[in-house]
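Subset of chains shown; positions unchanged.
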Amino acid sequence: MTLDLQEKFDAVIAHHDRIEPRDWMPEGYRKTLVRQIAQHAHSEIIGMQPEGNWIGRAPSLRRKAILLAKVQDEAGHGLYLYAACETLGVSRDELVEMLLTGRQKYSSIFNYPTLSYADVGTIGWLVDGAAICNQVPLCRTSYGPYGRAMIRICKEESFHQRQGYELLRTMMGGTDAQRQMVQESVDRFWWPSLMMFGPPDEESPNSARSIAWGIKRNGNDELRQRFVDMTVPQAEALGVTLPDPELRWNDERGHYDFGAPDWAELAAVIRGDGPCNAQRLAHRRAAHDDGAWVREAATAFAERSAR
Amino acid sequence: PAELAAYCLMLADDALVASARLSEWCSRAPELEEDIALANMALDLLGQARLLLARAAAADPAVVPLLPAGSPVPAEDALAFFRDVDEFLNVRLAEAPNGDFAHVVVRILLFSSARLAVLQRLRGCGDAVLAAVAAKGVKELTYHRDWSGRWFLTLARGTDESSRRLRGALDSLWPFYPELVVEPPAVCGVLGVDFGGLGAEVDGVLDLVFEVSGVERPRGGGLAGAVGRDGVHTEALSRLLAEMQVVARAHPMGCW
């Protein structure tokens, strides 16, 4: 019986078809998916903080509205993704608990601080850009609910990326101080953005299995290269310098060569020693704890009304 | 004319400042759904503020702060970011620092009930732009009022703690309520709007919510002394504006 199921599952994967919630799936597949979708959901929720940090200080009302709507979209993405994860038999409460106790991770990039309004643009351009490189292939991921959530999310993410790029372009057309602010921001975010694709493939043991299961579609290094190739011309158009002296076009490879990120820094950030890990989790925990009495009241009220 | 501009500024500042306080909730709500709802309401009010600031600037360009020659800052931003605290005309309820979730529920309930009654009247006013803004706002504020009314009831009838917190929030915000339902007489003539009975109407709406929720209407009236509409605020507003204006003011020639 299990053999039949396994064969059927393998066939779906082989045909690049979708596994749906009611279908049988190997436990490892389910667990890997839960971990990946949850991490993605948590990243959306934690990702509200670095940008949310600037809503109160947005320098124009138009930018304030754009930023607020963007952060709101991230909450929405978190919602879809938690819902997708729930189809795998884990509740949102459990997932939140896993985030708050540090048993599940979120994207390392959100452990860097936002230090100027240009960071709002840079996050849109580089961070959302990197996220899209990661996520577009996931629209074809083997698990149906995840793939469908990704389609919707990717659409919004590319909208956000364009808005971020447009903010930077506008600032580059402004004053010298604004141009400096953009360059300073890009200097801080370039390497952490490259790290978003994870460690090099040879140090990423789970990648291969995820690719075999059709959960991931590409290796870390391939996606990182794709991101660099896509971004360098955009940086040139913008007029900013990417802070990598080794960055140059390689005619032979048909790709840009680039330097190695500081993998020790990435390891430290993942371990919990990034500049903002403690702050991000403390913020999330405070919001969760401060809201406990509200959730209890809502439950009590619903129970009373149902009677 | 000047009266129309001044009135639009009042309505704009109410929305702008209330929106700023709602935005501070972003990533801090008890559930994701409420985070989204609060951001929605903040966006609605921000949208209203922008239209009203633009209307004020068009009605009387003299209200717009002067910026260095060649500054690309549009009028709505000059008004939002380059006026000083005593030039803001919002009611003090809008600026009160955030408390807990009960506090934001009560603030939205009081604020949206009063603003809804005002905008309903303004839909038929003599200024077509203001009338259009009001018509759009009525839909939005109806949602705000319903959201806050639902939560008011939920917290009132939820747990002992939620009921205690709700009453605490109501007591702390109630002294700002009378400011919400005072209308400046100067504007009536210009706009051809009758604000008569505004206070009684809003009172009626609130009494209904209180009654359904089993919450007693707080006693006591407003506070002694000058009010937000006079440009006299609480100590909280200057801090809010210091944050809101800091980047814009650092770059008066900036393009965003």
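Labels A and B are assigned to the chains in the order they are written; within every chain, residues are numbered from 1.
FYI, contacts are C-beta pairs under 8 Å (C-beta built on N, C-alpha and C of every residue); 3 or more make two chains touch, one makes a residue touch a chain.
Small disclaimer: the values here were computed from a predicted structure and weren't measured.
Undergrad: With one copy per chain type displayed, what is the overall subunit composition of the complex in this structure file?
TA: The complex described by this file is made up as A x2, B x2.
Keep in mind that, in the parts below, only the chains that are shown with their structure count from here on.
Undergrad: So in the complex, the part of chain A that touches chain B is made up of which residues?
TA: Of all residues in chain A, those touching chain B are 45, 48-49, 52, 55-65, 68-69, 71-72, 75-76, 78-79, 82, 117, 167, 170-171, 173-175, 177-178, 283-284, 286-287, 290-298, 300-301, 304.
Undergrad: Within the complex, which stretch of chain B touches chain A?
TA: 16, 20, 23-24, 26-36, 39-40, 42-43, 46-47, 49-50, 53, 72-74, 76-77, 80-81, 100-101, 153-155, 157-159, 161-162, 165, 243-244, 246-248, 250-251, 253-256
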